[in-house]
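Excluded from the complex is one protein chain; the other protein chains are retained at their positions.
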Amino acid sequence: MTDVIGEHVFRQFLASLEPAMRLAGPVRDGKIVEFREGAPEDFVLDDSVSYKAPKEFYFPQVERLITFQDGEAESEPEPRPVAVTGARPCDLEALRVMRAVFLNGRYKDPFFEQRQARGLVIGLACDARKPGCFCDALGLDMKFSDFCDILLERARGEGAFKVTHLSGRGAEALAKFPGTADVKPAPARVGVTRGRALGLDLGRGEKEFFGLIDWEDAAAACQGCGMCTYICPTCHCFEFRDVTENGVTGRYRCWDSCMFPRFTLHASGHNPRASRAARYRQRVLHKYLYVAQNTGHIACTGCGRCVRSCPVGINIKSIVESLTEAEK
Amino acid sequence: MNEWTPVIAAFLCNWCSYAGADLAGTGRQQYPPYMRIIRVPCSGRVNPIFIIKALIDGADGVMVSGCHPGDCHYLAGNMYARRRFAVLKKLLSSAGIDPDRVHFTWVSASEGARFAEVARGVANAVKALGPNRIAGGDSQ
Partner (left out) sequence: MSFESQEKSLRELCESLLRDGKVKSVAGFGPQSPDTGLSPPLIAKTAGNAKRLSWNSRCVPSIARYLIGRDGPAAIAAKPCDARAVASLVTERQLERKDVFIIGMECAGMTDGSGAPLRACAECGTRRAPVCDAEITGAPETARGTRDAAEDFSPERFRREMDKCILCFSCRQACYGCYCETCFMDRGVPSWQSARPDVGAKMTYHLGRAMHLAGRCVECGACENVCASGVDARYLIRAATVFVEEEYGFRAGMDAQTPSALLTFKSDDPETGFWKDGKHD
């Protein structure tokens, strides 16, 4: 079988991508695993799941877009493309959602587009569900997503991957390295069905959902910390900030969070989403209703990160289930 | 090459140390010109975040001076400040920031000579530490 590749060979393949590409993957730091730039041997490609999604390589937390000085504006030089290894199928599906948000409308986001078009995404199939995971309820396959260039699946026994490629770019990259030149394309698989075990009736207007359940009650424990939005693979809200230092002004794009009261605060002092419950409702409906109505994708891939990390145990899945229950 | 000179933010109470600095000037007592004096109504007005912010944004040293305990124009502003500064000093050293970058002292309106002496001492202490790289220069 040529499609099973030893782990050390695969890491050598990753090394061969340098220096044209930066390498990123899950790195262990104390108790946590986090996506970081690093060397191939740093990446933990076992069954551990990163606390944060790898979205920052396409949509960084802080990103300088333009620099102004003395009346001249300059856009930022293109960063070196990045090869992200170890993204889970839920993370890959999330990239599909992000792409729909950033690129399918009338305005295209050149920064996101550039990063995606030039980078390489190497997925890693999951072996088992983690506590809190619910990708299956959203009709996703935990072992497969075609929204990547190369897909790894841990082979039986230790230290080997079943490797397939799913794009021309993936095939090209693998072909350049002797040890992976024989990797085959992924067999045609039943695509993601998006089976609606979990999901809302998209025909309804948003206002109908406002009264379906007691949102105050659902979000009673919420502390408004916004962690769910920072670690979420699909949360994509941002704000712009101009910072002047030593006469040079940079325009930065920074992540924002709908869980913060300032997110919707008007200059007048009025805040249309003044309560935590209203903000939490926004988070749920944005994912399951608004993005779904606009793009056809539910903006939640069941990665379970918010379920695992919420300090007060709020579970988005049970809230969506209670909405579905109330719809009947 | 010019010799490196630090930037030191000096928060001085309007009712004593600021007048003390003025007296040092009129009495021709020299103190370093790179003391950037900021007049505040009371040492109790100095929010610890002023000091933190100054250090993180690149000031090489910070000095705060108010009325001697018991002499506060507002009765007890410097008494509250005293506890706050002691805790802040501890906190800064816990964060690995050299305690010699931050100095607290009391100088009255009649102590021009003492102000100049303290200012020179603070400047020497800060100078000995070299430029501030607390935030790694990212912020400046």
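So that you can tell them apart, the chains are marked A and B in the order they are listed, and the count of residues begins at 1 in each.
Methods note: a residue touches a chain if its C-beta (ideal position, glycine included) is under 8 Å from a C-beta of that chain, and two chains touch if they have at least 3 such contacts.
All values derive from a computational prediction rather than experimental measurement.
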Visible contact partners (per top-of-document touch definition) of the missing chain: A, B
Residue among A:30, A:187 or A:247 that touches the chain left out of view: A:30
Residue in contact with the excluded chain [from A:110, A:178, A:296 or A:311]: A:311
Of B:52, B:67 or B:126, the residue in touch with the unshown chain: B:52
Contacting the left-out chain in the complete assembly, out of A:52, A:96, A:115 or A:154: A:52
Residues from chain B at the interface with the omitted partner, ascending: 48-49, 52-53, 56-57, 69-70, 76, 79-80, 82-97, 99, 103-105, 117-118, 121-122, 134-136, 138-139
Contacts of chain A with the absent chain, listed as residue ranges: 29-32, 34, 51-52, 61-62, 131-132, 220-221, 223-227, 230-231, 241-243, 250, 252, 254, 257, 260, 262, 304, 307-309, 311-315
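As a working rule, only the chains that are shown with their structure count from here on.
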Length of the line joining the C-alpha centres of chain A and chain B, rounded to whole Å: 47
